[in-house]
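One chain of protein is taken out of this complex; the other chains stay put.
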Amino acid sequence: MTTTTAVTAAPGPGAVTTAAATGQQRPKRKRELLSLYLAISPFYIIFAAFGIFPIIFSIYLSFHAWDGIGSMKYVGWGQYGYLIHDNEFWYSLLHTVEIWVISTVPMLMLALVIAFLLNTQIRFKTAYRVAYFIPNITSIVAIAIIFGSIFANNFGIVNSFLHALGGGQVQWLTDPWGIRVAIAAMVVWRWTGYNAIIYLAGLQAINSDLFEAARVDGASQVQTFFRITIPLLRPVILFTVIMSTIGGLQIFTESQVLIPGNSGGTNNAGETMVLYLYKQAFTQQQFGYGAALGWALFLIILIASIINWRLVQLRGRD
Amino acid sequence: MASSRRGFLRLSAGVAGLGGLSAASGCGAFGTSKNSSDKLTLWYWNRSIDDGLLAESPKKISGLKLDAQKIGGSYKPALLTTLAGRASVPDIACINSDIATYFPDSDQFVNLYDHGAKQYESLYLPWKWKQGVTPEGRMIGFPMDTGPTALMYRRDVFAKAGLPQDPGAVSQRVKTWDDYLEVGSVLKSKIPGTVLVGTISTIYGQMVAQLARQYSGPDGRMLADLSGVKNAWDTAVKAKKMGLSLGSAENQPDWFAGMTNGKIATTVGAVWEAFIMLDGAGSTSGKWHCCRAPGGAGNSGGSFMSVTKYCSDPALAFKLIAWLQSPANQVKSYTDIQLFPSAISSLSDPAMDKPDPFFGGQRTVDVWGTSAKNVKPALLGPYDSLISTPITTELTNVENAGKDPNRAWDDALALARKQLKHAGVE
Partner (left out) sequence: MRIAKRSILHLALILGAIVSLFPFYWMLVMSTSTTEEIFKYPPKLWFGSKLLVNLRHVFDSISFWHALLNTLFVAVVTTALVLFFDSLAAFVFAKYDFPGKKILFVILLATFLVPTQLSLVPSFVIMAHLGWVGSFKALIVPSMVNAFGIFWMRQYAEGALPNELLEAGRVDGCHFMRLYFNIALPALRPALAFLGIFTFITVWNDYLWPLVILTNHNKQTLQVALSQLNGIYSTDYSMVMAGTLLAVIPLIVIFLIGARQFIADLTAGAVKG
């Protein structure tokens, strides 16, 4: 009863010892259990009321053909059968993973470093924090226009810069890899500050005496970062890794606003899984197939999340 | 409703799930009832109806109480959601040029022929009128604006290249699309770095917009003979081989920049494209002229007004529509918010005939109006996008990734057939 459960990621002594084991205070324990269940109940009540029906609906829908208005037609496993042989879906999976890797990894590392720096005794902290967080609330329309201008093929800022340096131009918005890099750049730009804020919040939980002690012992900033910050931040890092896995595999907005046409541009290079789902459901009105795609997405994200959870935990045991 | 609420919450999804599913599949207990409010709700986009006219309408139509709701952005998902959920469906809805996608579910809309639409038919451009009528002859969309197309070209660039500049002379020079490409090679050789068009997709799209037979027949199936579309494809590919395009998608920053600095010398597009160009490349205003497009008249865009089956008073709703879209009010909508009319008599209204500063003071209504009158009645099918999207995507691959055009065409058609079969059409 006193050890942590398997899902608990953090090291440490674990949960509060309860009185249940002693046997003398059964009624008290019962009362306490009741209040514990009450405390966590709102989530499950709301989920039961508003979350389950959409899930059932979506499962039901994935076995039908439906244009969104008229009557549904039962097609059995037809949508899933189509999915297995749908090259465009498998490519969208590949593109999503590619964009995810080249965006998420640098994004989380950068965020960690920024948070660490902003947590030290440094001037203009508040100004920096606001500056790094601002991308997350900048209007997506403004972002689309500015990134479109930055990465424009012929008259873009990046290409003008490359040209001035004597380099060749990259067809950012039409070359398959250019598209992926441009989308990833936009993801990194929008979400690094956000993750830095999460880490910054996490750092507040670390007793500042520890940093002070490290400094007194003559540890360098780099040593402090790797020996103290990262290990103690592990639960929060796990949180960001899982959320970035889920969010990253559902990348959609960046791709949609940067590349016109909802198809991800040349060779569908920027077509992510959710963009493909969106295209099938809302522009081609194949809602049944959209639902099947949704469940394929569910499975993929589930697997990726489990793998990442294990990875972060394993590293914790080293 | 109030009594079922607690039960619903307690039993949660099971019961509600079944209720909702049967409602969504069209046989539920709830869903056939009409809207009960004494007001008519109207859904429209910003600048799709003249707000002044809407404000005036209750005074003009006796008994009308109007609740006009401007729905921005994701209009179609919102409308589909209300139709699917059978709740809060507007009485009257504006529908975009993809009206054919609603044809398979035309029972969701009132047949406007039942409310006297026939007597208005002769007032409107026949091709536009037909677009709102299903193959079974139910009229679900009343004509709003249209998007006649024309060739727009930079007079100054043409002068520099030794090409004619007068709209009459230019239209003589570019009668066909081949003529158009030929002008492109003149531009390219006389002023190196200049291109005919921003993207070859423009050529493809505008050639298709001129076709009477585009992608599908009346049954929604793909035409056995796609020669019109294939010809458009081949011409676009030829333009790519001749190096006449910049490879920048329409209405994107690169495209506007190319317009602004005079690298893109022409484009073919609908009347509303000129307003986008005015916004996006405003410094070129006055340097443009327009004339008949190569290949002739075409249409791109334009909207319709529909009455849903939930409407409590379809007769009154139709009265409002007929009044809003009357020839006189379409002229007013053009002068106020540049919606190009679909009523025939509006086109010759003196108020339409004004010098256009964007086109260097040219009186353009003749160009657009002539195009509008000569559009061939095209059959637009509900599943056209399943065919057109693979083709335009593959055309992008040809333009930007150097994909072999023959392979690209075959891939596009293979995907189109696969998608149509998946949608249960073929």
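Note that the chains take the letters A and B in the order they are written out, and that residue 1 is the start of every chain.
Just so we're on the same page, a residue touches a chain if its C-beta (ideal position, glycine included) is under 8 Å from a C-beta of that chain, and two chains touch if they have at least 3 such contacts.
Small disclaimer: the values here were computed from a predicted structure and weren't measured.
Residue B:D279 is the one among B:D279, B:D353 or B:D410 that touches the chain not shown. Touching residues on subunit B toward the chain that is not drawn are 1-2, 4-5, 8, 16, 19-20, 23-24, 30, 41, 43, 45-48, 67, 69-74, 77-78, 80-82, 84-88, 90, 96, 253, 256-257, 260-261, 272, 275-276, 278-283, 301, 303. Of the residues in subunit A, those that touch the hidden partner chain are 1-2, 5-10, 12-18, 32-33, 35-37, 39-40, 42-44, 46-47, 49-51, 53-55, 57-58, 61, 68, 114, 117-119, 122, 126-139, 141-143, 145-147, 149, 155, 157, 189, 193, 197-198, 200-209, 232-233, 235-236, 238-239, 242-243, 246, 274, 277-278, 281, 287, 290-291, 294-295, 297-298, 301-302, 305.
The rule is short, and it goes like this: only the chains that are shown with their structure count from here on.
Averaged Cα coordinates give subunit A a centre that lies 37 Å from the centre of subunit B. Within the complex formed with subunit A, the residues of subunit B that make contact are 9, 12-13, 16-17, 20-21, 24-26, 76-77, 80, 83-84, 101-102, 104-105, 108, 246-254, 257-258, 261, 263, 385-386, 389, 392-393, 396-397, 399-401, 403, 415, 419, 422-424. Interface residues of subunit A, counted against subunit B in their complex, comprise 48-49, 52-53, 56-57, 60, 65, 67-73, 82, 88, 145, 148-149, 152-156, 171, 173-176, 260-261, 263, 265-268, 279, 282-286, 289.
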